[in-house]
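All protein chains but one are shown in place.
Going by the order they are written in, the chains are A, B and C; count residues from 1 in each one.
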Amino acid sequence: MQTVMSAAELSVFLEREFPQVRGDFAIDRLTEDGIVMRLMVADRHLRPGGTVSGPNMFALADVAVYLAILARIGPVALAVTTSGGIDFLRKPEAGRDLIGEARLLKLGRVLAVGEVLIRSEGRPEPVARANMTYSIPPKR
Amino acid sequence: MQTVMSAAELSVFLEREFPQVRGDFAIDRLTEDGIVMRLMVADRHLRPGGTVSGPNMFALADVAVYLAILARIGPVALAVTTSGGIDFLRKPEAGRDLIGEARLLKLGRVLAVGEVLIRSEGRPEPVARANMTYSIPPKR
Amino acid sequence: MQTVMSAAELSVFLEREFPQVRGDFAIDRLTEDGIVMRLMVADRHLRPGGTVSGPNMFALADVAVYLAILARIGPVALAVTTSGGIDFLRKPEAGRDLIGEARLLKLGRVLAVGEVLIRSEGRPEPVARANMTYSIPPKR
Partner (left out) sequence: MQTVMSAAELSVFLEREFPQVRGDFAIDRLTEDGIVMRLMVADRHLRPGGTVSGPNMFALADVAVYLAILARIGPVALAVTTSGGIDFLRKPEAGRDLIGEARLLKLGRVLAVGEVLIRSEGRPEPVARANMTYSIPPKR
(Lines give C-alpha, C1' and ligand atoms only; values in the text may rest on other atoms or scores of the structure.)
Protein backbone atom coordinates (compact mmCIF):
# COMPACT_ATOMS: atom_id res chain seq x y z
CA MET A 1 0.00 0.00 0.00
CA GLN A 2 1.33 3.39 -0.99
CA THR A 3 2.02 5.90 1.77
CA VAL A 4 1.37 9.62 1.60
CA MET A 5 2.99 10.53 4.96
CA SER A 6 6.44 9.62 6.23
CA ALA A 7 7.21 8.38 9.73
CA ALA A 8 8.57 11.84 10.57
CA GLU A 9 5.39 13.55 9.35
CA LEU A 10 3.27 11.14 11.36
CA SER A 11 5.35 11.89 14.47
CA VAL A 12 4.80 15.62 14.05
CA PHE A 13 1.08 15.02 13.56
CA LEU A 14 0.88 12.80 16.67
CA GLU A 15 2.70 15.36 18.85
CA ARG A 16 0.49 18.19 17.68
CA GLU A 17 -2.91 16.50 17.72
CA PHE A 18 -2.52 14.19 20.72
CA PRO A 19 -0.58 16.10 23.35
CA GLN A 20 -2.17 13.90 26.04
CA VAL A 21 -0.06 10.92 24.99
CA ARG A 22 3.19 12.84 24.46
CA GLY A 23 6.01 10.73 25.78
CA ASP A 24 4.00 7.52 25.59
CA PHE A 25 4.35 6.42 21.96
CA ALA A 26 7.00 6.58 19.26
CA ILE A 27 7.03 5.45 15.64
CA ASP A 28 9.77 2.94 14.88
CA ARG A 29 9.10 2.60 11.15
CA LEU A 30 6.52 2.27 8.43
CA THR A 31 6.22 -1.17 6.87
CA GLU A 32 4.88 -2.47 3.58
CA ASP A 33 1.36 -2.89 4.94
CA GLY A 34 1.44 -1.22 8.33
CA ILE A 35 3.62 0.38 10.97
CA VAL A 36 5.79 -0.52 13.96
CA MET A 37 5.20 1.55 17.08
CA ARG A 38 6.60 1.60 20.58
CA LEU A 39 5.13 2.18 24.01
CA MET A 40 7.94 3.80 25.98
CA VAL A 41 7.14 2.03 29.21
CA ALA A 42 7.30 4.20 32.34
CA ASP A 43 6.03 3.82 35.89
CA ARG A 44 2.67 5.36 35.01
CA HIS A 45 1.94 2.45 32.63
CA LEU A 46 2.47 -0.27 35.22
CA ARG A 47 0.20 -2.38 37.40
CA PRO A 48 0.98 -4.30 40.58
CA GLY A 49 3.68 -6.87 39.82
CA GLY A 50 5.40 -4.62 37.30
CA THR A 51 3.24 -5.52 34.32
CA VAL A 52 2.05 -2.99 31.75
CA SER A 53 -1.67 -2.34 32.16
CA GLY A 54 -4.13 -3.73 29.63
CA PRO A 55 -5.57 -0.34 28.67
CA ASN A 56 -2.05 0.87 27.80
CA MET A 57 -1.61 -2.09 25.47
CA PHE A 58 -5.03 -1.35 23.96
CA ALA A 59 -3.89 2.25 23.48
CA LEU A 60 -0.72 1.11 21.69
CA ALA A 61 -2.76 -1.06 19.31
CA ASP A 62 -5.26 1.74 18.75
CA VAL A 63 -2.70 4.41 17.88
CA ALA A 64 -0.69 2.02 15.72
CA VAL A 65 -3.63 1.14 13.47
CA TYR A 66 -4.70 4.79 13.43
CA LEU A 67 -1.31 5.98 12.17
CA ALA A 68 -1.03 3.05 9.75
CA ILE A 69 -4.25 4.32 8.17
CA LEU A 70 -3.29 7.99 8.15
CA ALA A 71 0.03 7.11 6.52
CA ARG A 72 -2.02 5.91 3.54
CA ILE A 73 -4.88 8.43 3.43
CA GLY A 74 -3.28 11.56 4.86
CA PRO A 75 -3.76 13.64 8.00
CA VAL A 76 -6.97 15.41 7.06
CA ALA A 77 -9.25 12.48 7.62
CA LEU A 78 -11.13 12.25 10.91
CA ALA A 79 -10.95 8.48 11.24
CA VAL A 80 -12.52 7.18 14.45
CA THR A 81 -12.22 3.78 16.13
CA THR A 82 -15.50 1.93 15.91
CA SER A 83 -14.43 -1.26 17.67
CA GLY A 84 -11.47 -3.14 19.03
CA GLY A 85 -10.59 -6.45 20.60
CA ILE A 86 -7.51 -7.63 22.44
CA ASP A 87 -6.18 -10.89 23.87
CA PHE A 88 -3.59 -10.69 26.62
CA LEU A 89 -1.26 -13.63 26.14
CA ARG A 90 1.69 -13.27 28.50
CA LYS A 91 2.99 -10.91 31.12
CA PRO A 92 5.28 -8.31 29.52
CA GLU A 93 8.84 -8.27 30.79
CA ALA A 94 9.68 -5.57 33.29
CA GLY A 95 11.91 -2.77 32.07
CA ARG A 96 11.36 -3.26 28.35
CA ASP A 97 9.41 -1.13 25.91
CA LEU A 98 6.46 -2.72 24.16
CA ILE A 99 6.66 -2.99 20.37
CA GLY A 100 3.41 -3.11 18.39
CA GLU A 101 3.48 -4.35 14.80
CA ALA A 102 0.29 -3.24 13.06
CA ARG A 103 -0.84 -4.55 9.72
CA LEU A 104 -3.75 -3.22 7.69
CA LEU A 105 -5.98 -6.01 6.43
CA LYS A 106 -8.51 -3.72 4.79
CA LEU A 107 -8.45 -0.06 3.84
CA GLY A 108 -11.88 0.48 2.36
CA ARG A 109 -13.93 3.50 1.46
CA VAL A 110 -15.89 3.33 4.72
CA LEU A 111 -14.06 0.95 7.08
CA ALA A 112 -10.44 0.04 7.75
CA VAL A 113 -9.37 -3.02 9.74
CA GLY A 114 -5.96 -3.73 11.21
CA GLU A 115 -4.37 -6.29 13.49
CA VAL A 116 -1.52 -5.79 15.91
CA LEU A 117 0.99 -8.09 17.58
CA ILE A 118 2.59 -6.68 20.71
CA ARG A 119 5.91 -7.94 22.09
CA SER A 120 8.37 -6.93 24.77
CA GLU A 121 11.31 -5.44 22.88
CA GLY A 122 13.82 -8.09 21.90
CA ARG A 123 11.55 -11.02 22.77
CA PRO A 124 9.97 -13.32 20.20
CA GLU A 125 6.72 -14.31 21.97
CA PRO A 126 3.77 -11.96 21.65
CA VAL A 127 2.36 -10.52 24.88
CA ALA A 128 -0.90 -9.47 23.23
CA ARG A 129 -2.78 -9.49 19.95
CA ALA A 130 -5.37 -6.94 18.96
CA ASN A 131 -7.74 -6.02 16.16
CA MET A 132 -9.05 -2.52 15.50
CA THR A 133 -11.70 -1.18 13.14
CA TYR A 134 -11.82 2.43 12.06
CA SER A 135 -14.56 4.34 10.32
CA ILE A 136 -13.27 6.53 7.48
CA PRO A 137 -15.28 9.70 6.99
CA PRO A 138 -16.55 10.46 3.48
CA LYS A 139 -14.45 12.84 1.39
CA ARG A 140 -15.95 16.28 1.03
CA MET B 1 -24.47 -12.96 43.64
CA GLN B 2 -23.26 -12.49 47.19
CA THR B 3 -20.64 -9.84 47.83
CA VAL B 4 -17.76 -10.12 50.29
CA MET B 5 -16.47 -6.55 49.90
CA SER B 6 -18.40 -3.28 50.15
CA ALA B 7 -18.07 -0.36 47.77
CA ALA B 8 -16.00 1.45 50.41
CA GLU B 9 -13.63 -1.50 50.81
CA LEU B 10 -13.24 -1.74 47.04
CA SER B 11 -12.42 1.98 46.90
CA VAL B 12 -9.69 1.59 49.51
CA PHE B 13 -8.31 -1.41 47.63
CA LEU B 14 -8.32 0.51 44.33
CA GLU B 15 -6.53 3.51 45.83
CA ARG B 16 -3.86 1.37 47.44
CA GLU B 17 -3.17 -1.12 44.65
CA PHE B 18 -3.64 1.12 41.61
CA PRO B 19 -2.16 4.50 42.48
CA GLN B 20 -1.59 5.16 38.75
CA VAL B 21 -5.31 5.63 38.15
CA ARG B 22 -5.99 7.66 41.29
CA GLY B 23 -8.41 10.39 40.40
CA ASP B 24 -9.63 8.62 37.28
CA PHE B 25 -12.25 6.21 38.59
CA ALA B 26 -14.85 6.14 41.36
CA ILE B 27 -17.33 3.50 42.48
CA ASP B 28 -20.93 4.68 42.35
CA ARG B 29 -22.51 1.53 43.78
CA LEU B 30 -22.58 -2.24 43.79
CA THR B 31 -25.54 -3.83 42.03
CA GLU B 32 -27.24 -7.21 42.22
CA ASP B 33 -24.97 -8.74 39.59
CA GLY B 34 -22.30 -6.12 39.01
CA ILE B 35 -21.13 -2.61 39.76
CA VAL B 36 -21.59 0.96 38.54
CA MET B 37 -18.38 2.94 38.10
CA ARG B 38 -17.51 6.41 36.92
CA LEU B 39 -14.71 7.86 34.85
CA MET B 40 -14.20 11.35 36.25
CA VAL B 41 -13.51 12.95 32.91
CA ALA B 42 -10.64 15.45 32.86
CA ASP B 43 -8.57 17.08 30.12
CA ARG B 44 -6.07 14.22 30.12
CA HIS B 45 -8.79 11.79 28.98
CA LEU B 46 -9.80 13.79 25.92
CA ARG B 47 -9.02 13.62 22.23
CA PRO B 48 -9.32 16.29 19.53
CA GLY B 49 -12.92 17.43 19.33
CA GLY B 50 -13.47 16.99 23.08
CA THR B 51 -14.29 13.28 23.01
CA VAL B 52 -13.06 10.83 25.64
CA SER B 53 -10.39 8.58 24.17
CA GLY B 54 -11.18 4.97 23.38
CA PRO B 55 -8.45 3.53 25.63
CA ASN B 56 -9.93 5.46 28.57
CA MET B 57 -13.32 3.88 27.92
CA PHE B 58 -11.64 0.50 27.66
CA ALA B 59 -9.95 1.21 31.00
CA LEU B 60 -13.32 2.06 32.60
CA ALA B 61 -14.82 -1.22 31.39
CA ASP B 62 -11.74 -3.15 32.52
CA VAL B 63 -11.67 -1.77 36.06
CA ALA B 64 -15.46 -2.10 36.44
CA VAL B 65 -15.49 -5.81 35.64
CA TYR B 66 -12.37 -6.31 37.78
CA LEU B 67 -13.98 -4.76 40.84
CA ALA B 68 -17.30 -6.50 40.17
CA ILE B 69 -15.36 -9.77 40.43
CA LEU B 70 -13.34 -8.82 43.51
CA ALA B 71 -16.53 -7.73 45.26
CA ARG B 72 -17.61 -11.39 45.03
CA ILE B 73 -14.33 -13.25 45.57
CA GLY B 74 -12.35 -10.87 47.78
CA PRO B 75 -9.20 -8.81 47.37
CA VAL B 76 -6.64 -11.58 47.66
CA ALA B 77 -7.17 -13.00 44.20
CA LEU B 78 -4.79 -12.02 41.43
CA ALA B 79 -7.38 -11.94 38.66
CA VAL B 80 -5.95 -10.84 35.32
CA THR B 81 -7.72 -9.70 32.15
CA THR B 82 -7.31 -12.30 29.44
CA SER B 83 -9.31 -10.55 26.74
CA GLY B 84 -11.62 -7.66 26.04
CA GLY B 85 -13.69 -6.19 23.24
CA ILE B 86 -15.35 -2.83 22.85
CA ASP B 87 -17.71 -1.15 20.38
CA PHE B 88 -17.72 2.64 20.26
CA LEU B 89 -21.27 3.70 19.52
CA ARG B 90 -21.54 7.47 19.86
CA LYS B 91 -19.40 10.43 20.76
CA PRO B 92 -19.58 11.09 24.51
CA GLU B 93 -20.92 14.48 25.53
CA ALA B 94 -18.35 17.05 26.51
CA GLY B 95 -18.16 17.96 30.18
CA ARG B 96 -19.91 14.89 31.54
CA ASP B 97 -18.48 11.95 33.45
CA LEU B 98 -18.79 8.53 31.88
CA ILE B 99 -20.83 5.95 33.78
CA GLY B 100 -20.04 2.27 33.26
CA GLU B 101 -22.59 -0.33 34.31
CA ALA B 102 -20.89 -3.71 34.56
CA ARG B 103 -22.72 -6.99 34.86
CA LEU B 104 -21.12 -10.36 35.55
CA LEU B 105 -22.43 -13.03 33.21
CA LYS B 106 -20.21 -15.78 34.55
CA LEU B 107 -18.11 -16.13 37.66
CA GLY B 108 -16.54 -19.53 37.28
CA ARG B 109 -13.72 -21.37 38.94
CA VAL B 110 -11.25 -20.41 36.20
CA LEU B 111 -12.84 -17.65 34.10
CA ALA B 112 -15.15 -14.72 34.76
CA VAL B 113 -16.96 -12.80 32.01
CA GLY B 114 -18.66 -9.43 32.29
CA GLU B 115 -20.26 -6.92 30.01
CA VAL B 116 -20.36 -3.16 30.39
CA LEU B 117 -22.58 -0.40 29.01
CA ILE B 118 -21.01 3.07 29.11
CA ARG B 119 -23.08 6.25 29.00
CA SER B 120 -22.50 9.97 29.45
CA GLU B 121 -23.93 10.79 32.87
CA GLY B 122 -27.61 11.63 32.65
CA ARG B 123 -28.02 10.44 29.06
CA PRO B 124 -29.95 7.32 28.06
CA GLU B 125 -28.04 6.26 24.91
CA PRO B 126 -24.92 4.14 25.40
CA VAL B 127 -21.66 5.57 24.05
CA ALA B 128 -19.90 2.20 24.18
CA ARG B 129 -20.39 -1.44 25.04
CA ALA B 130 -17.64 -3.76 26.18
CA ASN B 131 -16.98 -7.33 27.23
CA MET B 132 -14.14 -8.42 29.46
CA THR B 133 -12.84 -11.86 30.45
CA TYR B 134 -10.74 -12.43 33.54
CA SER B 135 -8.71 -15.43 34.55
CA ILE B 136 -9.21 -16.38 38.20
CA PRO B 137 -6.10 -17.86 39.80
CA PRO B 138 -6.49 -21.19 41.61
CA LYS B 139 -6.89 -21.03 45.38
CA ARG B 140 -3.81 -22.03 47.28
CA MET C 1 -37.47 2.16 17.97
CA GLN C 2 -40.27 2.05 15.47
CA THR C 3 -40.68 -1.11 13.42
CA VAL C 4 -41.65 -1.27 9.74
CA MET C 5 -41.95 -5.07 9.51
CA SER C 6 -43.90 -7.44 11.71
CA ALA C 7 -42.59 -10.74 13.06
CA ALA C 8 -44.69 -12.53 10.45
CA GLU C 9 -43.27 -10.45 7.63
CA LEU C 10 -39.75 -11.09 8.88
CA SER C 11 -40.47 -14.84 8.96
CA VAL C 12 -41.62 -14.80 5.36
CA PHE C 13 -38.53 -12.80 4.37
CA LEU C 14 -36.23 -15.25 6.21
CA GLU C 15 -37.85 -18.29 4.58
CA ARG C 16 -37.58 -16.80 1.11
CA GLU C 17 -34.12 -15.26 1.24
CA PHE C 18 -32.31 -17.80 3.43
CA PRO C 19 -33.58 -21.22 2.41
CA GLN C 20 -30.29 -22.75 3.69
CA VAL C 21 -31.30 -22.15 7.31
CA ARG C 22 -34.93 -23.22 6.92
CA GLY C 23 -35.88 -25.19 9.97
CA ASP C 24 -33.06 -23.77 12.07
CA PHE C 25 -34.42 -20.47 13.31
CA ALA C 26 -37.78 -19.06 14.36
CA ILE C 27 -38.87 -15.61 15.50
CA ASP C 28 -40.46 -15.60 18.94
CA ARG C 29 -41.31 -11.91 19.08
CA LEU C 30 -40.19 -8.39 18.39
CA THR C 31 -39.27 -6.34 21.44
CA GLU C 32 -39.02 -2.63 22.18
CA ASP C 33 -35.39 -2.43 21.04
CA GLY C 34 -34.72 -5.80 19.47
CA ILE C 35 -36.01 -9.29 18.83
CA VAL C 36 -36.20 -12.71 20.47
CA MET C 37 -35.25 -15.63 18.25
CA ARG C 38 -34.97 -19.35 18.69
CA LEU C 39 -32.55 -21.98 17.43
CA MET C 40 -34.68 -25.11 17.07
CA VAL C 41 -32.00 -27.48 18.25
CA ALA C 42 -31.67 -30.69 16.25
CA ASP C 43 -29.02 -33.38 15.96
CA ARG C 44 -27.21 -31.51 13.21
CA HIS C 45 -26.45 -28.62 15.62
CA LEU C 46 -24.77 -30.79 18.24
CA ARG C 47 -21.19 -31.57 19.15
CA PRO C 48 -19.77 -34.51 21.14
CA GLY C 49 -21.28 -34.47 24.61
CA GLY C 50 -24.62 -33.18 23.37
CA THR C 51 -23.72 -29.50 23.36
CA VAL C 52 -24.80 -27.08 20.64
CA SER C 53 -21.83 -26.10 18.50
CA GLY C 54 -20.31 -22.65 18.82
CA PRO C 55 -20.84 -21.72 15.17
CA ASN C 56 -24.56 -22.47 15.54
CA MET C 57 -24.75 -20.08 18.49
CA PHE C 58 -22.85 -17.50 16.46
CA ALA C 59 -25.38 -18.02 13.66
CA LEU C 60 -28.28 -17.46 16.06
CA ALA C 61 -26.75 -14.17 17.26
CA ASP C 62 -26.01 -13.11 13.68
CA VAL C 63 -29.52 -13.71 12.34
CA ALA C 64 -31.16 -12.17 15.42
CA VAL C 65 -29.33 -8.85 15.06
CA TYR C 66 -29.88 -8.94 11.30
CA LEU C 67 -33.64 -9.28 11.66
CA ALA C 68 -33.74 -6.76 14.51
CA ILE C 69 -32.24 -4.27 12.06
CA LEU C 70 -34.48 -5.16 9.12
CA ALA C 71 -37.54 -4.85 11.35
CA ARG C 72 -36.61 -1.17 11.68
CA ILE C 73 -35.28 -0.33 8.20
CA GLY C 74 -37.21 -2.71 5.96
CA PRO C 75 -36.34 -5.69 3.80
CA VAL C 76 -34.79 -3.87 0.87
CA ALA C 77 -31.52 -3.02 2.57
CA LEU C 78 -28.53 -5.24 1.92
CA ALA C 79 -27.07 -5.07 5.41
CA VAL C 80 -23.95 -7.19 5.86
CA THR C 81 -22.18 -8.33 9.02
CA THR C 82 -18.84 -6.59 9.35
CA SER C 83 -17.76 -8.13 12.65
CA GLY C 84 -18.90 -10.24 15.55
CA GLY C 85 -17.68 -11.51 18.88
CA ILE C 86 -18.98 -14.21 21.18
CA ASP C 87 -18.23 -15.54 24.66
CA PHE C 88 -19.30 -19.08 25.47
CA LEU C 89 -20.28 -19.12 29.12
CA ARG C 90 -21.87 -22.46 29.95
CA LYS C 91 -22.77 -25.68 28.26
CA PRO C 92 -26.31 -25.51 26.88
CA GLU C 93 -28.75 -28.06 28.28
CA ALA C 94 -29.45 -31.04 26.09
CA GLY C 95 -32.88 -31.22 24.50
CA ARG C 96 -33.77 -27.57 24.84
CA ASP C 97 -34.00 -24.90 22.17
CA LEU C 98 -31.69 -21.93 22.45
CA ILE C 99 -33.31 -18.52 22.88
CA GLY C 100 -31.42 -15.44 21.70
CA GLU C 101 -32.48 -12.03 22.97
CA ALA C 102 -31.02 -9.36 20.69
CA ARG C 103 -30.96 -5.69 21.51
CA LEU C 104 -29.93 -2.91 19.14
CA LEU C 105 -27.52 -0.48 20.79
CA LYS C 106 -27.02 1.65 17.70
CA LEU C 107 -28.87 1.95 14.44
CA GLY C 108 -26.89 4.55 12.55
CA ARG C 109 -26.73 5.71 8.99
CA VAL C 110 -23.71 3.51 8.24
CA LEU C 111 -23.31 1.03 11.10
CA ALA C 112 -25.66 -0.87 13.40
CA VAL C 113 -24.52 -2.62 16.58
CA GLY C 114 -26.44 -5.18 18.59
CA GLU C 115 -25.81 -7.48 21.51
CA VAL C 116 -27.35 -10.86 22.16
CA LEU C 117 -27.82 -13.02 25.26
CA ILE C 118 -28.39 -16.71 24.55
CA ARG C 119 -30.06 -19.06 27.04
CA SER C 120 -31.38 -22.60 27.05
CA GLU C 121 -35.15 -22.25 26.96
CA GLY C 122 -36.59 -21.93 30.45
CA ARG C 123 -33.22 -21.42 32.15
CA PRO C 124 -32.11 -18.11 33.66
CA GLU C 125 -28.31 -18.32 33.17
CA PRO C 126 -26.93 -17.23 29.81
CA VAL C 127 -24.97 -19.83 27.83
CA ALA C 128 -23.39 -17.22 25.56
CA ARG C 129 -23.20 -13.50 24.91
CA ALA C 130 -22.46 -11.98 21.53
CA ASN C 131 -22.03 -8.65 19.79
CA MET C 132 -22.59 -8.07 16.09
CA THR C 133 -21.92 -5.09 13.84
CA TYR C 134 -23.66 -4.60 10.52
CA SER C 135 -22.86 -2.23 7.71
CA ILE C 136 -25.96 -0.47 6.33
CA PRO C 137 -25.75 0.28 2.62
CA PRO C 138 -26.44 3.85 1.50
CA LYS C 139 -29.94 4.58 0.25
CA ARG C 140 -30.20 5.01 -3.49
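We take it that contacts are C-beta pairs under 8 Å (C-beta built on N, C-alpha and C of every residue); 3 or more make two chains touch, one makes a residue touch a chain.
Note that the structure is a prediction, hence the values are computed from the model and not measured.
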{"item": "Which residue of C:Ile27, C:Ala71 or C:Ile86 touches the chain not shown here", "value": "C:Ile86"}
{"item": "Residue of A:Ile73, A:Leu89, A:Val110 or A:Ile136 in touch with the missing chain, whole complex considered", "value": "A:Leu89"}
{"item": "Touch residues of chain A, complete complex, unshown partner", "value": "85, 87, 89-90, 105-106, 113, 115, 117, 126, 129, 131, 133"}
{"item": "Interface with the undisplayed chain - residues on chain B", "value": "82-83, 85, 110-111, 133, 135"}
{"item": "Chain not shown, touching residues in chain C", "value": "17-18, 20, 43-49, 53-56, 58-59, 62, 78, 80-88"}
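FYI, only the chains that are shown with their structure count from here on.
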{"item": "Interface numbering overlap (same over half, different under half) for chain B and chain C", "value": "same"}
{"item": "Chain nearest the overall C-alpha centroid of the shown protein atoms", "value": "B"}
{"item": "Rigid-body rotation angle, chain B and chain A, from Cα fit (steps of 5°)", "value": "180"}
{"item": "Separation of mean Cα positions, chain C and chain A [Å, integer]", "value": "33"}
{"item": "Residues of chain C engaged with two or more neighbouring chains", "value": "85, 133"}
